[in-house]
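Just one protein chain is left out here, and the rest sit where they should.
Think of it as A, B and C in the order they're written, each chain with its own count starting at 1.
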């Protein structure tokens, strides 16, 4: 690697602001040789127990990101900052979650970017909430509704653990009463009967704004299309996404034997004036 | 729709900061009945010519987003703010672009969020550049390299048209000389021979940071996996994404007859310390 | 190629019974350099006009299969026996057809093999009829029902052109009156409302026999599942097939840019005693 790195040009710019080493309070991902991974928040003095052996958090703190750290059984664990994808996959959950493949596409289709005001229901375990909160940045906000107290509490804990609490307001509320917000940029429903809340969603959104929902069954999509058809929404789209993983071996490149075949149908629409 | 909107609760919050009507300088999308759409920047006095007839920009300015505006031929055109997906699809291009389905997933896999420093090569028409620039927000930055002056100029024009010029620095440079940046959070290569720049990429990235590239052929993926294997990268993943669109008709829900079957293979990796 | 062919072992067996050259009356496929192909029945004295130029059938007769024959414009056309796949794709049609990918799978799922008695409705252009007729061989039979005289006539012409007329009986009949057959091995419905004929299908089939249908919309599948649920059928399965074609270039192996995304949902079931 050395030549290029040594020959750092005169006008080279050190762009990194975050620490090159893991610090107390950082969220860390440890990956074993078997590709299994663990997500943890670094705390001085704490211990991590994995099936590859035990590790002291103190052995990780002040270690460079991207290093292999051995467990007490001598197994190397790779220390990394988790990606959004890693975080969503590792999230403690009691509900079906919105997967990263779908969440990333939702950002594109619903133009969710720094500064946006987004409304969401139900919160569930907070997987989409965290992606939205991350994407809207400190100048945007997510207003997320959930009707089950235990689920809301889990989402709150998940978001707090990620340091995103102040970007998302979690409300324990039945949305049949309507949303508090009006003029929102985007609104996403991840609940079994979104057709019952089409009016409430329209009222919460700015004119021309982005509506989306995710539904596991074709029957639900059919019902939702019926509800959207007569309700002040246009540009209705239904799409599915597939991610096909490959075995990443140069000598034997091939798709994995099995893949996730379905998470949900995505329905998108725009509010009409 | 009325009941809910009228029954606006006492604690209702008007979250929208942007104007509910189209304003001079706004980027607008006009969609005809045939679902064909046009992207335009609103300029007082300008005219738009479509196969549905002519429209004066002045008829659009001060009109509510989400309204139907008739052309002089009497055909209704729906006035909307474009989504990121719309903008990418409508982008003036002379090169193959990174599609929104892939771009959204790249954000998730490479943790690109407000405040990130991202390096990219080649810029191409700027499709991925604009998605990255939008995602990193005003506190992040995109450093994008391109070797062909005409392509760089097109990307510059595209980004300027979207008001994203100050978030992305476009450099006309051969990256075999290396990148100016060091300690970057993420680096993405969209060029035919990324294996030739693996060292340069490693030198530009922070330890443990995110590397990605997109490649159209299996041969290229095989060559890239070979190059990554011996070069200070780990957690190598190869994936493909498919988007399957449906005919959004409640009475006859079915997939579209044809779909895009391939854009490119995505390769992701992490830098090792 | 020569060494192996020359070194033909003593116990070598010439297995081919059909002529190594094209004969009058043979069905032939001609493929141009652009991969476009034409299906024709060879007739002494006849001429074929293609966008690559004109060819006399006499130039093809007595020519080896697998040879390139030039048109009068000097363009080489490859002379081949058509595959079942080629024949189905080239079939004159006025209706949507069952594609080879689905037809081949139907053979596997419904155990259609030499000697089988198969019932089918509607005949349509005869695409599935010809695959079934070919598969059941001279000792089996296909009984195919169609309600539209013009469509039946086209299918009759298509099957006659393939020399399969005596393996398939085409009936012009409304199947709401029931099928003539009883104890059939397999029955396939390719019509818009198969749920209206579930009783008739059950009556035509042997106990434990194979039922199948193909339906373009999810709504139809839902309605059909409802009808099958209470009607003496079991082991109900719903599946879709995709074929993804690649650009077959050794140096640049990659999927084609676009593909057929949907032909129909396949529904299979077994009759209960």
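Here is the rule we use: a contact is a pair of C-beta atoms (placed from the backbone, for glycine too) under 8 Å apart; a residue touches a chain by one contact, two chains touch by 3 or more.
Please read these numbers as outputs of a predicted model, since none were measured by experiment.
**Student:** Looking at C:91, C:189 or C:218, which residue reaches the missing chain?
**Tutor:** C:218
**Student:** Thinking of the whole complex, not just what is shown, which of A:21, A:90 or A:217 touches the missing chain?
**Tutor:** Looking across A:21, A:90 or A:217, the contact with the absent chain belongs to A:217.
**Student:** Can you list, in ascending order, the subunit A residues touching the missing chain?
**Tutor:** Subunit A touches the chain not shown through residues 216-219, 244-245, 251-262.
**Student:** Using the document's contact rule, name the residues of subunit B that touch the chain not shown here.
**Tutor:** On the side of subunit B, residues 218-219, 221-222 touch the unshown chain.
**Student:** Touching the hidden chain in the full complex, which residues of subunit C are there? Just list them.
**Tutor:** That gives, for subunit C, the contact residues 1, 3-5, 7-9, 11-18, 20, 31, 64-68, 78-85, 88, 100-101, 103-111, 113-115, 117, 131, 134-135, 137-139, 141, 143, 177-178, 180-185, 199-200, 202-203, 206-210, 218, 221-223, 225-226, 229, 231-232, 234-250, 253, 265, 267, 270-273.
Keep this in mind: only the chains that are shown with their structure count from here on.
**Student:** Spelling it out: a chain qualifies if it touches subunit B and also touches subunit C; which chains qualify?
**Tutor:** A
**Student:** Tell me the rotation angle, 0 to 180 degrees, that brings the C-alpha atoms of subunit A onto subunit B, to the nearest 5.
**Tutor:** To bring subunit A onto subunit B, one rotates by 180 degrees.
**Student:** Looking at every pair of chains, which has the largest contact count?
**Tutor:** The largest set of C-beta contacts joins the chains A-B.
**Student:** What is the distance in Å between the mean C-alpha positions of subunit B and subunit C?
**Tutor:** Centre separation, subunit B to subunit C: 43 Å.
**Student:** Approximately how many whole Å separate the CA-defined centres of subunit A and subunit C?
**Tutor:** The answer is 47 Å.
**Student:** Residues touching two or more other chains, restricted to subunit B: which are they?
**Tutor:** 218, 244-245, 253
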